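Structure first, commentary second.
Omission of a single protein chain aside, the complex is shown with its protein chains in their original locations.
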């Protein structure tokens, strides 16, 4: 049970049958071509090579590993995330392109797993980012990973895997949890609020106390837009 | 030829190139899978990838040049396709000739270089530096080969080059007339595809996929499209220079796929070279073969 | 390992004052020395007995005695035996000498002990944090650091209360233990 | 006396010089000089018929000195070069007016001297271009050399030593030319142009060789041919911004002009080809071609290692000169046209490139490629100019450099010269590599924190740059326009003319139509853009929002990959940069120093008999030989 209120998804207004076909095609392609981010956050990563290589061959499902977060669709959190890693995971998650999906592999992502006593690992992944799917086990077999990915594919095809929107809609909640763990001056280079505006996903949960705190602390990293003006001040001597 | 016909040709040629190119990508991935004892991707996988990438909601851009780079990468190849005669369609091949074609084939990589440059990522910049170095490596044998073929045919017009080869059947094909050049050309072609052992600029473990590092969504999609075009252009160019082009679509495509299958089957059996080893290799064997080949031609 | 070598080692170690040598097995020797004699001992072991491999430096926090125990495990590739040199230092201020100049691997172990226990090694090349670079709590391996309290303060757990379990409970079955009891049952005793 | 059109032009040019000389300190001097350059251009355009196959226009000015008639006249070739000269002078001067001028004065530069030197350069170049006989050619040559020296020495400091080096080379070259003149004079008793033709007929092979070497070497110095290229890059690079644009655009092409005039027109390529190098299958023409090729390759690859934008460009200027000579030496229709067209094209993009770099220097204060980066977001127009310029320099479609290089390649292909072809392509590839480094290190990559407030260059600098960019593009799209002038120039020197259309070249063995190529290319871009932009709006991000292995990037760290840009390549070829030419230069210098020291010693110590003895020995030796 996630403690986040599910925002009712507004039914698409498009009634043009062609548009529906197109949407369906897009969803189908999204579900059939999944790029996994090559990021071994924890010990579950050891079961990914078998899943990708000759024996289980995820490529036959259209699943490929990718290196950079920009290219990837799926963030596999393979196991426990130490707090130091969690920062990088959030950075990486925010850099990934939507629609993006997070899969928590291993029990540790659900509830801390066997490291529940550890001071160094975060216990509950979905406090910090929305998670589409958990694959429990310590560690889940490659078959289980593939099964989970297939479930995700079905959900993408059905248009249900929308957790990434949740991150924008409830950014304040996630940011709050992040701030609680990392300190008040926590800031990632990605400007999530402006992205939410960009995707038209700004909602009540996007802004709040925590984002205000962020704005107090942050150095804004706005995109370096091209500037044509000549009448700027002279270069500093 | 009427303007309408020409327009239809100019539209069809890149389109065909794209579709065939996607099949070539599929073939490449299937060959890799077979060598790695896997099943490989489904038939429409290249299409799925491209559609998915273009349909991503997030399209992260580092600036206008980043966008333009991708446009140039795609557009350069689209333009290049129209200079590359295929059975039944000549496009504007006689307006440019092979030297122009070679130069047009450089535009995508240079456009990409610009786009990557703006990403402000050192990995990307190193990748581009390596890609340009690789270009310096494989273009030298390539121009030797092109020189030889063009000199032998007495023209730079690809249509004429194909026609001279088709004149006497198999005996007048470039590969039988100029076997050394054909071998050098094959090596240069392999290197220009950027597959192992010449894969110095993708190199994930070294520079985390180099130029592609900041590319996501339609940017990466553009590169996938570019890859389709690249495979097609390289294969078809080779077929036109050495295998007598195609009289029918069937043998044309057959030749193209077969010729592409050669480097693909080799690629997955090798690690990648270091940059200087690549240069050394490309500047030694294919150049030597090419020059000897040219000596025979002249 | 022949007897001769054993005696030779014993004789050698006897040069150090205040040393207690205990032979635990044919290949394991435990040596207790006063803290200030350790560098001399290690120098002796390394220079004259061929114990050139520093296998590890272990630290034990004896909080009741208010002492840290540092154990230097050195191995000889020639005589195939391992000497563990134990020393004790005061918990406060927790400062000791580095043996980096004798054994380069010490750099890592000393750095590790520094961030985990807060012991400062004088002369160690790098005392910056390595693992816990983004940790601002106390050195976590010290016995007084209560990681469970830290976790309760900073982190939270998933509640596992699925519907089927609720139904079961409603029917009077199921076992529901509140998470805090489940996890910290040991502590409450 | 009726003033001919050439007189008008020279008068205008002289007036420009006078204006610069006398009121050059005034505030509006720059603008005034610029307008006068415009006037010169108009005067030149009045002679436009020359560019379309007209005859010659003589100047009414002529002298007779020591029985030698000195005359000046303009023909298609002179007109072509004069057009480039005045055009680049006009745009450079325009560029220098206003903002750049003010900052130059602020930095302690002497703007009066600058304008004067520019005007002097143009004036002397016109005189050189107009020379109607060998003596006037020599006079013009010397004038140009000294005028160039004046412009180069302006910046002081490093520039002075570079200029000193230049003038040393130029003087040596001048001596060689003088020697050549003396030879011709002894052979034919005249210094009229026709005298050369007669001299060539009379001379033995060895003497002709000597003549070719003397003239080739003398003019080659100015062109920066191997092995006389060392002076050029530092001298041009260290000249104040617009000055280097002007010098880079045209100055060294005077050498090519003279080579065309003397070696091609008067000697005739056939004669040169008949000069065999003993014991080898190589003739003088091959030798020239190979010199040209090495002039392409070595400076290009030297440019790749430069870390200063201006030096990089200046080295490329030397390398591109090789293409021109190569085309001219191949001397068939396409080669000649390619070589001459490249003069025009090179002038346009080289000026644009130097101006763009100067604009960057104006805003950031440095041209060190390791201290820049990411400026595209702050100086987008300069970026566009530089981009267009480097596409031209690298000889890629759709800019004009492609056409001229295509012509050169085609001529090599037609003539069956695989090695020269290969070498020319290697040069082009090296150029691509090195210009990417240039644009990447200045405009792409990470924007430095201290450059976040930089803005675009002012319009006074921008407009000439944009005009040049437009010229680069238009002459790339419609190479027929300059080809017409080139054809006229080719006719003048007696080289064949290719069949050209507005869009390019017609040939049975493969033609080129840039209108189609560029049309298709842009259509391709259009389709690409359609696909690209139909796929959803992009979101711009900050440069620190970047993949760094999952790490956080911080603003205080440098992530720009700039130094030793082609490290992988350098692992292989780095060892091949031996600096042999520098070594040669240094050893010649020390030899000369040693000799002069010895001479000094002689003068100080030795007595009269010794002098007499040596002189007698030399005389005997001379007679015997």
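For clarity, chains are labelled A, B, C and D in written order, and residue numbers in each chain start from 1.
We adopt the following convention: a residue touches a chain if its C-beta (ideal position, glycine included) is under 8 Å from a C-beta of that chain, and two chains touch if they have at least 3 such contacts.
Criterion: contacts and distances are computed from a predicted model.
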item	value
Listed names "NADH-quinone oxidoreductase subunit D", "Sugar ABC transporter ATP-binding protein", "Sarcosine oxidase subunit gamma" or "MoaD/ThiS family protein", matching UniProt entry of the absent chain	"NADH-quinone oxidoreductase subunit D"
Missing chain: touched chains present in the view	A, B, C, D
Of B:69, B:91, B:197 or B:293, the one touching the omitted chain in the full complex	B:197
Omitted-chain contact residue, chosen from C:12, C:44, C:107 or C:127	C:107
Absent-chain contact - pick from C:23, C:73 or C:154	C:73
Chain A residues touching the omitted chain (full complex)	37-43, 45-47, 49-50, 52-55, 67, 69, 80, 82, 84-85, 87-88, 92, 114-115, 117-121, 138-139, 141, 183, 185, 187-189, 218-219, 221
Chain not shown, touching residues in chain C	24, 27-28, 52-56, 58-61, 71, 73, 75, 77, 80, 82, 84, 103-105, 107-109, 112, 116, 130-136, 140-141, 145, 147-148
Residues of chain D (touch criterion as defined above) contacting the omitted chain	370-371, 448-450, 544, 547-565, 567-568, 570
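FYI, only the chains that are shown with their structure count from here on.
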item	value
Chain with minimal offset from the mean of all protein Cα atoms	B
Remotest chain, chain A as reference, centres from CA atoms	D
Whole-Å gap between the CA centroids of chain B and chain C	59
CA centroid of chain A to CA centroid of chain D, Å	56
Junction residues of chain C - those touching two or more other chains	none
Residue list for chain D, restricted to those that touch at least two other chains	374, 376-377, 380, 447, 537, 539-541, 543, 545-547
Pairs of chains satisfying the touch condition	A-B, A-C, A-D, B-D
Chain B residues touching chain A - in the complex, by the definition given at the top	29, 33, 36-42, 44-45, 47-49, 51-53, 55-60, 63-64, 204, 208-209, 212-217, 219-220
Of chain A, residues touching chain C in the complex	1, 83-84, 87, 110-112, 116-120, 122-124, 126-127, 180-183
Chain C - residues contacting chain A, complex	132-137, 140, 145, 147-148, 150-151, 154-162, 183
